[in-house]
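Each remark here refers to the structure printed beneath this line.
The complex appears here without one of its protein chains, the remainder shown in place.
Moving on to subunit A:
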Amino acid sequence: MAAEIQVQETTDVQRFLAEHAEKELLRLVVVGSVDDGKSTLIGRLLYECNGLFEDQVAAVKRASAGGEIDFSLFTDGLRAEREQGITIDVAYRYFSTRRRKVIVADTPGHLQYTRNMATGASTADAAVILVDARLGILPQTRRHAYLASLLGIPYLAVSINKMDLMDFDRAVYERLTTEFEAFARTLGFEQVRYFPISARTGDNITQPSGRTPWHDGETLLGWLESLPHQRRQEDASFRFPVQYVLRPDLDYRGFAGQIVSGTVRLGDEVVVYPSKRRTHIASIDTFEGRLDEASAPTSVTLRLTDEVDVSRGDMISHVGQPPVALQELEAMLVWFGEERLDTSRRYLVKHTSKYVPAHIEQVLWRKELEDLSEVDATSLSLNEIGKVRLVCKRPLVCDPYRDNRRTGAFIVVDPLTNDTVAAGMILGGVGGEGTQEVRSLVTAEERRGRLGQSGAVLLLTGTPEVREAALRLERTLFDQGRHVVTVRGDAESALALAEAGLLAILYTPVPQARLSLSQQLRGAGIPWLELEPSEPVEQQVRRVLDAQEKTS
């Protein structure tokens, strides 16, 4: 309403608001060893870009010895860290430039660097690596650069810090950049830039330094502002992992999720995975109304023209730009677990919006981080990186990580402790992408033909009497001529039995187990049904038979 009246008279605040609204988000990770000046650099960026408040600045001024501000004090962290003089975790800091809003992942350079750096680097668009000009390129520098490239960060700034302590000597700078360049060539960054800086005195950070006339004058901040943005996401193939099914009433069935890459338009022909059903986009819905098109990274709700069965964990993509469905795959793993990788154990893989049981069949090699060579290994321990062969219970609908950082990534969860024990990046299938092992020569249709039913899991949870309810249901279904079996608490066994064509009644008296069981069932792609233990058995049977009719 105000816009009609005052088009000309844009006030300062309106101009500011407009500028602020158009800023793009840039995610940055800053890495370096313990005394490379990382905290000082981040502190200075925050201070000079007004990322700090006056009371914070005043507190640091008070704490700084001598007249000079100790910029490193801006990023001090947890009580436990200060007490013990160790850095525990990644911290996130925020500042704005003229064009950008920047989220900085401040990763500690200490022992646990691999795990923490991977966390900070996984979403970063750019990385800054600090090199102490006095110490030169260290193994640590190479490790950081390798990790940044492994996690797919396209842009790298190598900042040769503490140049003030080397009298801004051009020869020192050139020797270090030449040395790094030779190594970086093998890593496949899209762009590597070098900056002679002093974080402490502020040279070439936000202001060009008069003390490096031999440098082209670009500052670290100028580089951050100039980086291309979001270039891959929008032009990439359309990928839409379904997160949530919205069914407010019988007439509305929408599939909610975030477009992780690409663009979708009304009427587009799409394929739903893993069922591979084809259909069209009937509507792209948002709170504000319907859209004609939407692109990554927007969160939207899609409706389809056909009554296709779609649930959480499914993936929607365009016809002609299919993802791959991989059940056996090769991947790079960064191991975080306190316990070593165990090839005889079951893990859970979380990929997009689903969990899939998996085991790591083989470690192919481990990266020796001292010299980045590949060495033979049978396992990985904390902070180690290696190439592995992973076998999943059900195919992952995915892309290689180099093509898509969202659909090519996964985490590995230990189902006993629930800890996240590894981060994974998909390289491709075993023996060529898209290959799937033939797991059985008998098809589900053949089983259905012989048994006269299709396999399914029937889930009963919650009350102490659930066991009696399960046994009663088993008896009744058996008497009606069904092939049925009862399983206590183990989703894996129930799924295997259902896969063989049986009706597997899965029960547990622990109410909280419902969540993880239904998660596992949901991710499995095998029909399942949740029943209410208190319901009369006739009603339960009717619901089972109704569902059976629908699936056959």
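Everything that follows uses one rule, which is that a contact is a pair of C-beta atoms (placed from the backbone, for glycine too) under 8 Å apart; a residue touches a chain by one contact, two chains touch by 3 or more; residues count from 1.
Here is the rule we go by: contacts and distances are computed from a predicted model.
Participant: Which protein name, taken from UniProt, belongs to the chain you can't see among "Rieske (2Fe-2S) protein", "Oxidoreductase", "Sulfate adenylyltransferase subunit 2" or "3-isopropylmalate dehydratase small subunit"?
Facilitator: Going by its UniProt entry, the chain not pictured is "Sulfate adenylyltransferase subunit 2".
Participant: Among A:Lys350, A:Arg389 or A:Arg467, single out the residue that touches the unshown chain.
Facilitator: A:Lys350
Participant: Decide which residue listed in A:Thr40, A:Thr119, A:Thr177 or A:Thr279 touches the omitted chain of the complex.
Facilitator: Spelled out, the listed residue whose C-beta touches the missing chain is A:Thr119.
Participant: Kindly state which of the options A:Ser237, A:Ser379 or A:Thr420 is in contact with the chain not pictured.
Facilitator: A:Thr420
Participant: Since one chain isn't shown, list which residues of subunit A touch it in the complete complex.
Facilitator: 12-14, 16-17, 20-25, 50, 52-57, 76-80, 82, 88-94, 96, 100-101, 103, 115-116, 118-119, 122-123, 230, 234-235, 243-244, 246-248, 252, 254, 256-258, 263, 285-287, 293, 295, 297-299, 301, 312, 336, 348, 350-351, 353, 355, 405-406, 409-411, 413, 415, 418-420, 423, 510-516, 519
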